[in-house]
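Note that one protein chain of the assembly has been removed; the remaining protein chains are unaltered in position.
Order as written gives the chain letters A and B; numbering starts at 1 within each chain.
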Amino acid sequence: MGIQKTFYEAMREHGITRRSFLKFCSLTAAGLGLAPEFAGTIAHALETKPRTPVIWLHGLECTCCTESFIRSGHPLAADVVLSMISLDYDDTLMAAAGHQAEEILEQTIEKYDGNFILACEGNPPLNEDGMYCFQGGKPYVEKLRRMASHCKAIIAWGSCASWGCVQAAHPNPTRAVPIHKVITDKPIIKVPGCPPIAEVMTGVIAYMLTFDRFPELDRQGRPKMFYSQRNHDKCYRRAHFDAGQFVERFDDEGARKGYCLYKMGCKGPTTYNACSTIEWNGGLSWPVKSGHGCLGCSEDNFWDRGSFYSAVNDLNVPGGIESTADKIGGVLAGAAAIGVAAHAAASVISHSRNNTKGGSSHD
Amino acid sequence: MNSNVASGPRDPVGQQAVYVFEAPVRLWHWLHTFSFLILAVTGYLIAHPLPSPIGEPSDHFVMGNLRLIHFISAYVFAIGFAVRIYWAFVGNKYSREIFYLPIWKAKWWKELLFEVKFYLFLTKDKDSTLGHNPLAQTAMFFLNTLFTFFMIGTGFALYGQGLGDGSWADRMFGWIIPLLGGGQAVRNWHILGMWIMLMFAIIHMYMAARADIMGRKSSVSAMIGGWRLFRDE
Partner (left out) sequence: MTETLTANGFKLDTGGKRVVVDPICRIEGHLRIEVNLDSDNVIRNAVSTGTMWRGLEVILKGRDPRDAWAFVERICGVCTGVHALTSVRAVEDALGIKIPENANHIRNLMMLAQYTQDHLVHFYHLHALDWVDVVSALSADPKATSALQQSISSWSKSSPGYFRDVQARLKRFVESGQLGPFANAYWGSPAYKLPAEANLMAVTHYLEALDFQREIVKIHTVFGGRNPHPNWVVGGMPCSFSLNETGGINMEWLNLVSSIIDRSIEFIDKVYIPDLKAIASFYPEWTTYGGGLSSTNLLSYGDFPKVANDWSQENMHMPGGAIINGDLSKVHEVDVRDPEQVQEFVTHSWYKYPDESKGLHPWDGMTEPNFELGPNTKGSKTDIQEIDENAKYSFVKAPRWRGHAMEVGPLARYVVAYVRGDEEIKAQVDGLLSDLGLPLTALFSTLGRTAARGLECSWAAHKMRFVFDSMMANLKAGDTATSNMDLWEPKTWPKDVKGVGMVEAPRGSLGHWVHIKDTKIASYQAIVPTTWNASPRDAAGNIGAYEAALLGTPMANPEQPLEILRTVHSFDPCLACATHVIAPDGQELVSVKVR
């Protein structure tokens, strides 16, 4: 193939003026939470770098990550695909099919060995030799491993690739695993959420292209710029939480006044995501703002944390998904009280019996 | 059987006393008790909030105050326990009893078996250990000591979520969150821990009262005055 264009050249080719290009850079800087002077760094990076090839694989998933990605407003998904990266393989969007599609993978390895980004949506199932998801007649996990061994770095899109998500929920019939369980020798950045916010996805890509490295990650591999605070921490209903004002039922008085949804099972207090800051679909709203609690969809195995409508949830203990801490605890404490009472009664009986038998007890 | 009770003053009614619980231990015991009770009540109300107060949110701070009390009590609970650990090193031999189980001693196992039989009414003999009897020690170790560690760890891990990424609580205890499967799971285990400690507290209070009333060694008063009295046979 021909010469690689830089991002800036590509943008110029798309009829974008230098002035709008610089504006784009400062908007990107602001979007990433960077100081204005970083706009220059971004501009420089985009002017000098060729478009990075991205291979976007789909395992067991529902394509909500791709759907979310194309909702990105800044940058527009079309601009990301046509100007920022070179999306060389994505079975949801690509024109080719069958062996013409699969050939692209080999061509990429040949041309860009060690220099392309692998974006993974969904995860591989391991049961039945991996054949619960096969493409080109072969297990998906093989394709994932092959591409991973040649890539530069991996983006784990969404909760499927990051944690396992819904198909990995109990009892995980296909033994679906997050990708870090099968790929251990490459850097992986997790962008969890079911799906992740569109602008978080494109923001991660923009950061990687701009600075040519991963953004700073937390101890679980998530970019701190989007996942270092809980939804609760920046929730606009937080004042009602602190005041103790809660929605008790959907559409009750509290719901209409925008009270806190904690009692309706909102998982915002334990969910690291950018919903309460960036919000969804161009910053329009997010689940709590629309009146439903946070499901905690960016958290590990949020499916097995019990009902979405209860603040105190089930423990993920073997043998059952039904037992909440309060139920178990209440039973234990209750049993202790009953046991104590019974034992006290037995003690009294035993004591008096010993006395009447004229045993050796003291007086 | 009475060989342990070799020393100590004898009172006129024939009771023998041993100085078991030193002042820091006794102080900690009651701090631990009361901070735990406050933590349990406020914790329960954080998990199951009270009915909503009417009016503007700026006029109320119900959850805020509950959480504040919870956090202050948690500091008392944790710092108290830290001092208690220190005292285990410098205090008398009884001060170390709740931190380990002498499972390498045959005698300890014998006494443990004896206590089990005793509480199942299978023997009429009375025990005469000076500190905790082996059964009490086992319960104390598993249900109080270990769970105190657990509650402090999970509690500060959750506290670190609020303090934020990079805060002292996050750096020291944040690793617990992924270990137990995420913040929601940690919350749930934290709540379960509360119930288990409450269960221990109920049994503990019963046992102590029972020993005072029916046994031959004082318990409740020992934790107030430090001297454990043994009634003569």
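By definition in this document, a residue touches a chain if its C-beta (ideal position, glycine included) is under 8 Å from a C-beta of that chain, and two chains touch if they have at least 3 such contacts.
The structure displayed is predicted, hence computed values, not measured ones.
Asks: So there's a chain missing from this view; which of the remaining chains does it actually touch?
Replies: A
Asks: Given the contact definition stated above, which residue among A:R18, A:K181 or A:R249 touches the chain not shown here?
Replies: The single option touching the absent chain is A:R249.
Asks: May I ask which residue of A:A78, A:V331 or A:V348 touches the chain that does not appear here?
Replies: Answer from the full complex: A:A78 touches the omitted chain.
Asks: In the whole complex, not just what's shown, which of A:A153, A:A169 or A:L217 touches the removed chain?
Replies: Of these options, the touching residue for the absent chain is A:A169.
Asks: Can you name the residues of chain A that touch the chain not displayed here?
Replies: 1-5, 10, 13-15, 51, 53, 58, 60-68, 70-73, 76-78, 81-82, 85-88, 90-98, 100-104, 107, 125, 127-140, 142, 165-167, 169-176, 194-195, 249-252, 255-259, 275, 280-282, 284-292, 295, 297, 303, 307-309, 321-322
Here is the rule we go by: only the chains that are shown with their structure count from here on.
Asks: Could you please specify the touching residues of chain B with respect to chain A in the complex?
Replies: My answer: residues 47-50, 52-53, 57-64, 66, 119, 121, 124, 161-162, 164-165, 174-175, 178, 181-192, 194-196, 198-200, 202-203, 206, 210, 214, 216, 231-233.
Asks: Provide the residue numbers of chain A that touch chain B in the complex, in ascending order.
Replies: Touch list, chain A to chain B: 218-220, 224, 228-230, 233, 239-246, 248, 254, 259, 262-263, 267, 269-272, 296, 299-302, 305-306, 311-316, 324-326, 328-330, 332-333, 335-337, 339-340, 343-344, 346-347, 350-351, 354, 359-362.
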